[in-house]
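The complex appears here without one of its protein chains, the remainder shown in place.
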Amino acid sequence: MSLATRDLPAPREGVMRRLSDPLVRHGRLLTLLLLVPPLLWLGLVYLGSLFVFLAQSVFSIDEFSGTIVREPTTATLLELFRPANYDIVLRTIGISSAVTMLCAVIAFPIAYYAARYAGPKVKAAFYLAVMMPLWSSYLVKVYGWKLLLAKEGAIGWFAGKLGLGGALEAWLALPLVGGPSLSVSYTGMVLTFTYLWLPFMILPVQAALERVPPHLIEAAGDLGASPGLVFRTVILPLAMPGVVAGAIFTFSLTLGDYIVPQIIGTSALVLGQAVYTLQGTAGNIPLAAAFSLVPILVMALFLTVAKRTGAFDAL
Amino acid sequence: MHAHAAPLATPAVRLAGVVRHFGAVRAVDGVDLAIAPGEFFAMLGPSGSGKTTCLRLIAGFEQPDAGHIEIFGDTVEGLPPYRRAVNTVFQDYALFPHLSVGDNVAYGLRVRGIGRSERDRLAGEALAMVKLGGMEARRPAQLSGGQRQRVALARALVVRPKVLLLDEPLGALDLKLREEMQSELKGLQRALGLTFVFVTHDQGEALSMADRVAVFNEGRIVQVGPPEAVYERPATRFVAGFVGSANVLDARQSQALGGPARPCSLRPEKILLLAPGAPGPDGAVLVAAEVTEVSYQGPVRRVSARTSEGLALTAAVPAGTTGIMAGATVRLAVPKDAVRPMEGEE
């Protein structure tokens, strides 16, 4: 046992080692130093520009010269309540709600199957099958639907071949959901949005369902509950946080989008388009800022409610 | 605080009035301590008693809010862990999962700028010392709990600490392995002549391995001394109950059993159960009591009884003593000197 008798060289004293001392001694200092660069970036660059932009909602635009009048006024904000603008807000919220519900309905079986029945291999395959479209190019996906929905496109062709051409015509003849073709209708828009954001719903729902202990379901079954009752009283309530978490994504992403309605959709504006047009061709930055406040407020409200349901644990 | 024999030479570790609180919780609440060089020192206490925080204060993972810490006479409070001549064996071993066993052991040598071949040689030696020679290329994940423990030991010893700190090092091992490691650790400590400071909540472990034991409760040291002293003469009600088990007597009760007129402890195994008509040992106090419960515990039988004055006593008698039933009246003998005053209780 000669170990204890020999001496080791001391570690080299260097600038780094001396710099390290106060960082280790004061954990808070280290935290602060780590935080400064990202906080400067996000706080200054991002929050700063966000604030400068949104603050302009209290300014107004001079109707003749088209220049911004830099005097605080509530006129611009009140303009949101004009019927034309108010309609835009309601229409967008309606579309977002429809997309969210459709996403939940399509996502649930996938998530449920993956969480409860799939073995490790199938589960991995499911996961990749969900991740691949999630991370595929947004524009590519929108474009894919443009192809499918076009009047001369695949959906119309298949409908014709299956003898459903009449049904498609009848659907398109309906008010509100219809239009000259699927690619210029709310139906097409909602389908495309649903497609785009579906993975954002599947992943949290699956995560929530995986946290439902299997013995809980078995216990409910042992107590004589029918599968339908087990589903309604045990599985659904426990999966709800996941659905709400997914809805945060599907709702907010639809709320702010302006590209899908531009490529697939009717001539009636949605929120994103309104903001886009106002800041661009119309040059009405104050009203664009006022409109931008809407999705932010809607999401803040949504998140406050979601927080109560425990959805953040499912994210 | 109790007076305890302060070692004559410069202590390996000295704590004076050390306080550390987390928020409103005073984890360490005024600890004074001197550990002699070459001593195997155990810090014993229930979880939350401040023993682990004390160890972390010595290692440098925590800094004291008040008080003074010395290692071989050098003041260390305010120094980071990498500037202290102590090393730690962690409860979860804390082996680096991305490094091989050999590189784990050589880590401390690497940061000291020692060359590859030299540190591989030293790491090999250290691994051989803990009987893991030839395991250098393995990953920590491929090792058993006992083997990981040895790697952690080799990794700490290879950088030649002046004091080795061990945080519940045997806690995660099964009973058999734990007993094996106890004697091995003890042997290693003797052979290296190193100061070991050992944190444990297991009183058996502390008593069997340590030269001296400090018993912690609620952030303070309630008693320090050699294992025999702590066991035989518990200073407080808490020590009497935590280190082994004891009958705790108030002044009147201990006087009745032949002790001094102050709070005392009485170990159950000191109480004798007399056969009918048999005389007690010289100077023993004899009492009649009604048995309330008997439980068999392997080497001993634990007999709970109540005297005619209403005093509940527990005696541990050889397991071979049969025929005692609840409800029976027995004669108990409390030998002279078995009732010991608790210095820390008034």
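Worth pointing out:
By written order: A and B. Residues from 1 in each chain.
Here, a residue touches a chain if its C-beta (ideal position, glycine included) is under 8 Å from a C-beta of that chain, and two chains touch if they have at least 3 such contacts.
Operating definition for what follows: contacts and distances are computed from a predicted model.
Within the choices "Insulinase family protein", "PDGLE domain-containing protein", "ABC transporter permease" or "histidine kinase", the name that UniProt assigns to the complex's undisplayed chain is "ABC transporter permease".
Checked against the hidden chain, the listed residues A:V58, A:L77, A:A129 or A:L164 yield one contact partner: A:A129.
Within the whole complex, the absent chain has one touching residue among A:I61, A:A150, A:L172 or A:M189, and that is A:A150. In the complete complex, the residue from A:L54, A:V177 or A:L238 that touches the missing chain is A:L54. Residues of chain B in touch with the missing chain: 59-61, 80-82, 86-88, 90-92, 94-98, 107-108, 110-112, 155-156, 159.
Touch with the hidden chain on the side of chain A covers residues 11, 16-17, 19-21, 23-24, 27-28, 30-32, 34-35, 37-39, 41-43, 45-50, 52-54, 56, 106-107, 109-110, 112-114, 116-117, 119, 124, 126-148, 150, 152-154, 156-157, 195, 197-200, 202-203, 207, 249, 252-253, 255-259, 262-263, 272, 275-276, 279, 285, 288, 292, 295-296, 299.
Operating definition for what follows: only the chains that are shown with their structure count from here on.
If you average the CA atoms of chain A and of chain B, the two centres end up 57 Å from each other. On the side of chain A, the complex with chain B involves touching residues 1, 3-4, 6-12, 17, 20-21, 24-25. Those residues of chain B lying in contact with chain A across their complex are 63, 78, 80-83, 109, 111-114, 125-126, 129, 157-160, 191-194.
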